[in-house]
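Take a look at this one; I'll ask things after.
Every protein chain but one is kept in place in this view of the complex.
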C-alpha cells in the first residue's frame, strides 16, 4: 500500500492530466456536437445528411481507430494540430502548447468521437419536447428558427442534461485510452508505468487508479441520477 | 423522424429550389476543400500508391490473400469475444437487475410475521446486500473498460488464476457490460407504466413473480434496441484487446502494418469494416424499435415518448463505448 | 535446418533427470514460448501468422534440444511489460524476447544466457546533426520516443529535462518510427538492433546518432527457482555457439540488417 | 340486494401523502352484494380510497377489514387478499406482452395453482361472458379500449373475487365504447357482486348503485341512495359538483 503514499504525486499528476484533457475535450465536444445537432434537425436535407453521416461514422468506429487517425493520420495530412495552441488556453493547460503534439492529437480524437454522441444527446432532448409544443408554435405562425429559439430549445436543454452527462461520463472513461497513444502521465498510463516498468505491486496501484477515475465519474453519475429523479417527478 | 417534420413544414417549391442550389454549392466547396486539404497532402506523401494499397485491395497482389486471411482470423476473434461477452453480460446483467429490484422491494418489507430480532436481522441484511450491489454497480460503471480489462488481465494471475487472453477480455467486458445491461433492464422495468406491476399485484402475484412474468419480459422488449446498441459498444470495445495482446482485428492489423508499413491504409480498411457492421447493427436496432412501437407488445411505450429512464440508459449505452 | 528437424524428437527421445522441467516438457511434447510479435529481426509475426526472428530461432534451438518438434511450439505474445508476469504465472515455459538481463528482473525470474549483447542507441532522421547522443536531450528541447514499460524508456529518463514535454511513449516501436518520420518527435531510442532493423528498411530516412550508451545483454527468461532448466539452456547455448547454429540463426534473421553479431558472449551461470 | 352483513369495513381511515391529507377520517361499510358508487371532484381521494381497500396503497392510520379480517401487511397473506378483491383500472393495465387469454388465465394458474387446461376453459367462458371470446389469441394492443377494459374485468373475475373495485373504468374510453363496458358492469351488479365503483357516469350510478358516496378533499361528505342523492344533495359541495357535471 505504501506506493499510494510514496507515489502520491504521480497519482495526483495523472489525475490532474486526465482531468485537464477531460475538461478540454468536453468543451470541444459540446461545441462540435451542438453544431452537428443543429445540422441534424435542420430542414435542409443535405445538411441533415452531413450531420447523419458524421454521427454514423464516428459512432460506429472504435475510439482506438479514431485515436490512431488523429495521432498518425493528421501528421500525414501535414498537421500537428497546431490550431489548438490557443493563446490564453495554452498557458492554463500547458500541454496544449508544447511542441509534443500528442496531447493535442488525443484531444482531437476525443472531441471528434464524443461530438457524435453529444449530437445524439442533444437531439434526444429535442425529441423529448412534446410534439404538440412545436405544432402549437407553428400554428401561431412562428418560423423554424423562431420555433427553435423561443419554444423548442428552451425546453429541450433540460431533457438533454441527463443524456449529455452520461456522454461526458463515458468520455472521461474513454480518455483512459490517451495513455496508449503517446500522452505520457495520465491516469491510465500511470497505472501501466507503475506496474510494468517500476514493478510496484499491482493491487494498490489498481486501487489508486480506480479511485482517480471514480472521483470523476461517480459524483457526476450521482448528480445525474438526482437530476433525473427530479425531472421524473416534475413530469 | 416524425419529430423532425413537427419542427418545420413540408418545404414548398421555393424552399426546395433554394435547397438544391445551396447543396450544389456546398458540394463543390466540400470537394475543393477535400482536394486541397486531404487529397493533395496525402498524395504528396504517396499515400495513394498501389504499393501501400495493393495488399489490401488488389487480388493479384502476392500478399492479398495472406493479408485477408489474417484480417479474417482477427475479425473472427473479434466476433468470438464480442459474442461471448454479450451472452455472459446478458445472463449476469439479467440476474443483477432482478436481484436489485428484488432487494429494493425486500428492503421495504417489515417481516412482521417473524420474531422481532429476526425481522431486524433480515431487514439489516437486505439493506446491506442492496447497498453492496449498489456500490459494485457504481464502481464498475464508473471505471473505464480499458482499465477493467487491464486489471482483470493483470489481477487474476496475481491471485494465481490464469486463462487465455480471450477470457480476460471476455471477463473484463462482461464485468462492465453486465452492469450496464442490468441498469438498462432495471430502468426498463421501472420505466414501465406503474399499472403493470399494480395489476399484477392486484391479481395476487408475488413481487418475484411480478418481476419475472410481467416486468422482465416487457423490459426486454422495450430495451431490445438499447441492448442491440450495447452490442455495438461491445464490438467496439473488443478492440481494447490490444492492450492484453488478444489477437482481434486491430491487433492483427498492427502486425500486418509491422510487415507492410501501410498503417493508414490498414486502419482505413478496418474502420470501414467496423462502421459497416456496427451501422448494420444500429439499423437493426432502429428497425426493432419501429416494429415494437407498431406492434406495441409492451405497455405504453409509444415510439416518441420512451420513459425518461429508458432514454437515459439508451443514450448512455451508446455513449459508453470506446 | 529443414531436413533434420525431426531428428531426435518425440516423447522420451532424450533422457532428462526425473522431475526436471526438461523431462516434463519432453514428455508433454509441447512448449509455450513467449516472444515479441512486433520486433523486426527478433520476433515479428508476419503475414504467415508465425513469428520470425533471432529470438525465435534461438528458442527453436533450445526446443530442438528438448526433443520437441518445432510445430509443437505455442508462441505467445510477450510484450515488454508482461514478460516477468507470464513467467511467474506459468503462462509460458520460457521467454525469448529481446530480454535484457538486469538485477531488478532477477528478483522475480532467472536468466539463462546472454545469447546476444545489444546496447541502447538513438535513431534520428538522416539529415539531423543536432543529436549526437543521450546528452543532447538535456537542454530540454529535443523530443524522444520509446515504448511504455521498457528499459530504454526508463534509461532515457535520466537524460531528458522534462518528461512531460520531451518523452512520448507508445505501445510499439512502429508508432515511434512513424512519429519520427512525421516530425512529431526528434528521436527514437531503444536497443541498437531494433533501430538497425528500421534503418535497414528505410536507409534514406534514418540513421543512428552516436554509439551505444548502455550494454543490453539479452537472456532467456525462466522461472526463478528452476536452476536445472537454466543450466540446460546455458549448455544448449554454448553448444550452439560451438556448432555454428547460433551464427546461422543470426545470419538468417537480424544479421540481414547489418548489425554486428560479434563473438559469442560468455553465458553467465549465477 | 344488500344482505346487511358487511364485507368491507373502513374505520377512521387516514392517509397522508407527505403533507397532503388525502383520506381524512373515512369510515365506510360495504355489505355483501352491495354496489357503491364513489363520486367527487378530481383529487378528492376517490382513487386512493379504492386502492387502499386492496392495499395497493398502505394507509397511515385507521383500520380496514375485509371479510372479517384486517388487511394483512405483506407476503402470502396479502397476495391472497388481493386475489380475493378484483380491481379494474382506468387505464386497463392489461399485460401487454401476453394474449388476451393469457391475461385472464395468468392469475388462476400462477396464484391459485389451477390446472392450465381448466383455467383456460374458465377463461374462455369469462371472455365469452364479456363478449370477446373471439379475440382470445390477440394481444391487448390489437383491441379497442372498450374491449380491453372488458378483458380487464374478465381477468379480475377469473380470480373468483369476493368483491370488485373499479377506478374510473370508462374515463379513458372513446365515448362510443363507454356503453359496452357499463353494460358488463351493470350485469355484474345485477348478479349480486359486491362492487365499489369510482365513476363519473351518472347514468350507471342511477340505475345500478345501491348507494352513492360523495367525496371532497379526502372526506366522505355524503352517503345516500342514488335517487335521494341526485334529487336532493344535502351538502353545498355536492350540489355544486352536480351542477357542474350535469349541465352540458
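Which chain is which? They are A, B, C and D, in the order written, and residues in each are numbered from 1.
Throughout what follows, contacts are C-beta pairs under 8 Å (C-beta built on N, C-alpha and C of every residue); 3 or more make two chains touch, one makes a residue touch a chain.
All values reported here derive from a predicted model rather than from experimental measurement.
Of the candidate positions A:13, A:46 or A:130, contact with the hidden chain is made by A:130. Interface residues of subunit D with the unshown chain, by the touch rule above, are 41-42, 174-179, 182, 200-201, 203-204, 241, 244-245, 247-248. Within subunit B, the residues in touch with the undisplayed chain are 9-15. Seen from subunit A, the chain kept out of the figure touches residues 130, 132-133, 135-143, 146, 150-151, 154-155.
We adopt the following convention: only the chains that are shown with their structure count from here on.
The chain pair A-B and the chain pair A-C differ in C-beta contact count, and the higher one is A-B. Rounded to a whole number, the gap between the C-alpha centres of subunit C and subunit D is 81 angstrom.
Separating the CA-averaged centres of subunit B and subunit C is a span of 39 Å. The multi-chain contact residues of subunit C, meaning those touching 2 or more other chains, are 82, 171, 178.
Residue positions of subunit D in touch with at least two other chains are not found. Each chain pair that touches appears in this list: A-B, A-C, B-C, B-D.
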